[in-house]
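With one protein chain held back, the other chains of the complex are shown just where they sit.
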Amino acid sequence: MTTPVLSVRDLRVGFKSRQGITQVLHGVSMDIAPGEIVGMVGESGSGKSTTPAAALGLMPRNAIVSGEVQMAGLPVNVARPKDARTDTRGKASVIFQQPMRAFSPYDRLERQITDAIIAQTGVSKKDAKERALHGFERLKLPDPALALTKYPHQMSGGQLQRAMIALAFACEPKLLICDEPTTALDVTVQAQVIHMIRQMAEEDNVGVLFITHDLGVVAEICDRVYVMYAGRIAEENSVGELLGKPRHRYSRALLNSTPVMGEKARFQTIPGNAPAAGAHIEGCAFADRCAAATTVCSLHPPSKTENNSGHFACHNPEPVEAA
Amino acid sequence: MSEHLLSVKDLCKEFPTPAGVVHAVDHVSFDIDRGHSVAVVGESGCGKTTLALSVLQLISPTSGSVVFDGIDTFAAKGRDLQTLRQKIGVVFQDPHSSLNPRMRVGDSIGEPLRVHRGLRGRELKDRVAQLLEDVGMPPSAAERFPHQFSGGQRQRIAIARALALEPELIVLDEPTSALDVSVQAQVLNLLADLKRDKGISYLFISHSLATVEYLADTLIVMYLGRIVEGGNADEIFADPQHPYTQMLVGSVPQLDPAKRGKRELPKGDIPSPINRPNGCPFSTRCPKVMDRCRAEAPTPIKIGDKEVWAACFLHDKG
Partner (left out) sequence: MATQDITPSEPSRLATIWSRVAGNKTFFVGLVLFVVILFAALFAPLISTHDPLKIDFGAKLVAPGSEHWFGTDELGRDLYSRVVYGTRTSLMIGVVVTLLAVAIGAPIGLIAGYEGGRLGFWLMRFTDVFIAFPPLLLPIAITAALGQGLYEAMLALSISAFPWYSRIVYSEAQRVSKSLYVQSARASGFSHFRILTKHMLPNCWTPAITQASMDFGYTILAAASLSFIGIGAKEPDIEWGLMVATSRTKFLDYWWVAMVPGLAILVTVFALNLLGDGVRDLLDPKGDSK
């Protein structure tokens, strides 16, 4: 059994404010193996971006974090973000949604990328430059040597995102976290980018956490998927199982809401809204919106049920069709 | 009653920039009939938003015409222009900045009624409450401010405002792009219901093909300012004729992981609108490019007996 690049157990995150503590993550656990692409799906406020941020120590001062996190077998002290950042340095890279915002407009790309590589890995400037060039070549940026000399505004959104991916991989991370990297991109560029991420992750044996709200993208790139709702994991399974036979009612509802080419039937939508962050919930977080909720659903939080290659937390799950 | 509700002919919009002229909209023509929806899809730089703003008269075109219900929109002045504005509603992409943050929601929705219909007091309040109900919001929402609502709710409010004057056409510029998938589904259902119940026409701009398929009767595909394919939406989705449309359709992520990696990936990048390729704008990336494509720019041709036009030399035996 290989050591997971990321192992999270019972991660809890709350934010302190004058009104008290707002709990946003309620005990999240997950594993990512090297070379595995794991998707994290959820909507706004589900906690899908907070989870990796807490694991890497990227939390603001008023955050209270607890849980056990290990990166490539070594412990990460998430309770103290400063320590967490030191523990994870050089092991993880992050790609964000808006490539234009991730780069400074005032410096050429080569400078920014080599600075970042050196900061993360400590290699020499010469080596960093070579890595940057190699990265641009791998990502098939037109005329890589010239592209490196450009300023961010001289590149298109898709090209900048590829530059960001090049940077991420050039740091030779064990774990790559992609936070909605293609949401702001054109669909043709998205197709290219997800393909490249997948290819490079396989080549370099990098574990990937791919955060998105788009189930279609998950189907294209992920091996396994975690579905998050209201700061909790609703369901987790291999991608084929989850998309084909979802068990948690929310997973099914999410699938029903996703537009599919070739289908024009009316959507089955989820009534109501997701719970506000920090709301205290007695039973299942989804109970008040679930068409199949039973009495027990509002009283007790559901426990984990193992299911083939994954698990789900639902009192009254989707029935499995008889084979 | 004129034949078409909206008739766009040869619309061109150029933006001079220090780096060169951007042909944002290049000889675009199409019609929208009453009760019909036209969707315009395309990626960055294709000009779809400029097109929408031109139809709304928020941008004046370089040349061409937009005729709405028999009135030439660009020549219209005074009374005619006012009538025009009342018959076309608009919903923008960003629910966070499309509502005045300092105005109560009820005031935002009621403003067109107050200005153009002279409604006041009880009558105004009732009408606003009705509009809110039409979009699935409780009447008490009228007292609140936009920041107290979620993105999806704000889009509903924006739709309510667009409906206020009972327009015949609503222009929607990426109305669901900024929304979560479950919220998007609700808004799309709402738009479909309104179309069916009130017979409103839509000019729907989007980059998401799947949402467009849901609402569109007619589809127009744009690339770098030009229409590359247009016509009956169902027919185009079933069998896209232009290589760019095929590339677009092929890029949409599919929900079946077993089908992964079986399609051809798009080649290259979208050229900058400032440096459009000679001839066909898609020639630099087309998997089926021929010499002719680089020299001449194709014009739309009807494809067989379908209600579909494509601007591609593959179909031009001339």
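A and B label the chains in the order they appear, each numbered from 1.
What we mean here is this: contacts are C-beta pairs under 8 Å (C-beta built on N, C-alpha and C of every residue); 3 or more make two chains touch, one makes a residue touch a chain.
Source: prediction; values computed, not measured.
Q: Of the residues listed, B:7, B:98, B:182 or B:251, which one is in contact with the missing chain?
A: B:98
Q: From the list B:30, B:149 or B:204, which touches the chain that is not on show?
A: Selected residue, touching the omitted chain: B:149.
Q: For the chain left out of this view, which of B:136, B:250 or B:277 touches it?
A: Result: among the candidates, B:136 touches the missing chain.
Q: Going by the contact rule already stated, which one of A:20, A:73, A:122 or A:271 would touch the omitted chain in the full complex?
A: A:271
Q: For review purposes, identify every residue of chain B that touches the missing chain, sorted by number.
A: Chain B touches the missing chain through residues 56-58, 81-82, 84-86, 88, 90, 92-94, 97-103, 108, 111-112, 115-116, 133, 136-138, 140-141, 144, 147-149, 153, 156, 158, 161, 190, 193.
Going forward, only the chains that are shown with their structure count from here on.
Q: Could you please state the distance in Å, as a whole number, between where the Cα atoms of chain A are centred and where those of chain B are centred?
A: Chain A and chain B have C-alpha centres separated by 31 Å.
Q: Which stretch or stretches of chain A touch chain B in the complex?
A: Going by the criterion above, the answer is residues 43-44, 142, 156-159, 186-192, 194-195, 213-217, 219-220, 222, 239-240, 243, 253-262, 264, 266-270, 273.
Q: List the residues on chain B that touch chain A in their complex, please.
A: Going through chain B, the ones touching chain A are 43-44, 150-151, 180-186, 188-189, 192, 207-211, 213-214, 237, 247-258, 260, 265-266, 269-270, 272.
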